[in-house]
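Removed from the display is one protein chain of the complex; every other protein chain stays in position.
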Amino acid sequence: MKLPDKSIAMEEVVAQIPDGATVLVGGFGVPGTPFALLRELARQGQRDLVLVKNDANEAGMGIDHLIAGGQVRKLIVTHLGLNANAIAAMNEGRMEVEFCAQGILAERIRAGGAGLGAILTDIGIDTELAQGKQVVEMNGRPMLVEPALRGDVALVHAARADCFGNLAYAATARNFNPLMAMAATRVIAETEELLPLGGIDPDAAESPGAFIDHVVKLDEISEEYGIVRR
Amino acid sequence: MKLPDKSIAMEEVVAQIPDGATVLVGGFGVPGTPFALLRELARQGQRDLVLVKNDANEAGMGIDHLIAGGQVRKLIVTHLGLNANAIAAMNEGRMEVEFCAQGILAERIRAGGAGLGAILTDIGIDTELAQGKQVVEMNGRPMLVEPALRGDVALVHAARADCFGNLAYAATARNFNPLMAMAATRVIAETEELLPLGGIDPDAAESPGAFIDHVVKLDEISEEYGIVRR
Amino acid sequence: MSDARSRMVARAAREIAPGMVVNLGIGLPTKVVNHLPADFPVCLHSENGLTGIGPTLPPERADRNLIDAGGAYVSTIPGSAFFDSAVSFALVRSGRLDLTLLGAFEVAQNGDLANWKIPGKFSPGAGGAIELAQKARRVVVMTTHCDRKGNPKLLETCSLPLTAKARVARIYTDMAVVDVTAQGFALVELAEGISETEIREATGAPLALPQGDIPRF
Partner (left out) sequence: MSDARSRMVARAAREIAPGMVVNLGIGLPTKVVNHLPADFPVCLHSENGLTGIGPTLPPERADRNLIDAGGAYVSTIPGSAFFDSAVSFALVRSGRLDLTLLGAFEVAQNGDLANWKIPGKFSPGAGGAIELAQKARRVVVMTTHCDRKGNPKLLETCSLPLTAKARVARIYTDMAVVDVTAQGFALVELAEGISETEIREATGAPLALPQGDIPRF
């Protein structure tokens, strides 16, 4: 027995994303954002996408290309703070935005990846984030039902991968990536370094390859990956 | 700033476990079971304990010492398969046993560690494990409410630790340990190797030290740690 | 292992398609790997937190921290990964497990499975069996066709507590390969030397026969 090889070319793998797909996108600010996959998705022009991401990147970077191109129908996000374009698209009704508390977004995605139906939490219960949510009593206390969230596709960025799809992340570039890498029907990982089987230590596979469908080796680390503030 | 030192002596830390405590115990079979902490708990003789563990170890090992000593009021477990003593204690009414599906036990403990109220799942819905459980409708489908599970104490076994409590596990000795290491008021880790700050790489801290209260260096790796089958 | 069981194991190995993630239950199911080519692309999963299960090792060569869910000393292969118990069952429940091969006490003609409890006799807890049976994409049973007393294990309805409802797709036994269909049990293949009459008598529910000659294994 031998573990299967999942390496694939960028253009080919992104072409498998259909219009209307729900796409989970890793990253918190710059670190961990799959900029190359997002560039290719912008180039190919799939429409009517639902994106799930911690933040909207900054203007001119990452998912902002998709928002600017009118490719995003809805964005599920924890904040838009650094991207005035995204706030404008929301305010002008060009893009629907659903806000979620940061750790609850992480848990909803994780629950999707764990095959659970939902989590029950009291987070946001006294705030407007609770509006419209199903409430369940537990031991006499009201709890919000936060449904599991899965993607048709997840786009994640790894520092290192082997060709089976075991992934390792760098520093705070980990963030939402390992959660999203469990929570989609088709998980696509771009990687700075692609190693043969055995190149990732079994203890260091922060995302086990069994969750990953495709691995794309990045030809270059473009300028976007190095920019925190401009 | 400097990260706090949490190293402590075995006898002193176990003495802080009161009678009646709910104690989460790591391990799946032999690997990852904190045999030394369990031996000391058996020696000190705290009573009326509620234990949470994947399995009941084998006769004459691990938590079997506590069961044999009549220290365990209740055991929450996924199976007792290898320990006839535990099955007898259950059948004779000397110990209450609550069975939980293995991955759902993991998720309930994780939910406790994540500060959630519960998870909703359809696991076991057509089985007798569903009996007596709260049911919630989600999109017209019934889901079981599986409440979060926390311990007063967690006892975990690490291969390596630094003195702040960052922990790394070996191979399949990881199992329930990182989950339990998040899910108790007082988390006690025994470790085969105790390193100074900086001894665990930030990417390799499978349990971040901020969740850990106490770290105990093992003086020796007793015979129990090497026994899979006798 | 009897000749009939060996052929059952060899036949069941053909369930495993290239690229699958597979969980093999304790006992007979673990034997199917012996029938796969050395370079066959497959990922074996163990509930205790391992993908990429390597060969079992004798105690003197074993790593005390590396076992499978049945407690056997195993090894890694290039590309193996370790993870915690929550991630391990996340894989099972979220649809990443393509196939599980499990043992059974009883299988009903609608695909119900009972394999964890015999009230009053055997109730050690289900471990991970419920999640494997309920959530693997394909659930296949490997079992003797009858129990030790000669009673059928393939039944109209299960009498024992269920592991999962209507999830078994196929059953490999020492006598036959049987599919679970919307119309109930359907014979797929018969073991060499077993007659139509014998298999009907050994099966506790109606059994549809294939058109034409019955294939043999």
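In this document, chain identifiers A, B and C correspond to the written order of the chains, with residue numbering beginning at 1 in each.
As a convention for this text, contacts are C-beta pairs under 8 Å (C-beta built on N, C-alpha and C of every residue); 3 or more make two chains touch, one makes a residue touch a chain.
The structure displayed is predicted, hence computed values, not measured ones.
Visitor: Among the chains present in the display, which ones are touched by the chain that isn't there?
Guide: The undisplayed chain, in the complete complex, is in contact with A, B.
Visitor: Touching the left-out chain: which of A:65, A:110 or A:150?
Guide: A:110
Visitor: Considering the complete complex, identify which of A:29, A:151, A:165 or A:202 is in touch with the unshown chain.
Guide: Hidden-chain contact among the options goes to A:29.
Visitor: Using the touch rule from the top, list residues of subunit A that touch the missing partner.
Guide: 28-32, 54-55, 77-82, 87, 97, 99, 101-107, 109-110, 121-124, 126-129, 159, 169-179, 206, 225-226, 228-229
Visitor: Which parts of subunit B face the unshown chain closely enough to count as touching?
Guide: For subunit B, the residues touching the absent chain are 1-5, 112-116, 162-164, 166, 182-183, 185, 196-198, 200, 202-203, 205, 208-211.
In the analysis below, only the chains that are shown with their structure count from here on.
Visitor: I'd like to verify one number: the distance from the centre of subunit B to the centre of subunit C, where each centre is the average of its C-alpha atoms, in whole angstrom.
Guide: About 30 Å separates the centre of subunit B from that of subunit C.
Visitor: Can you give the whole-Å distance between the Cα centres of subunit A and subunit C?
Guide: Inter-chain centre distance comes to 35 Å.
Visitor: At least two other chains touched by the same residue of subunit A: list those residues.
Guide: Residue numbers touching two or more other chains: 114-116, 202-203.
Visitor: At which residue positions does subunit C touch at least two other chains?
Guide: Touching at least two other chains: 50, 76, 82-83, 86, 89-90, 92-93, 135.
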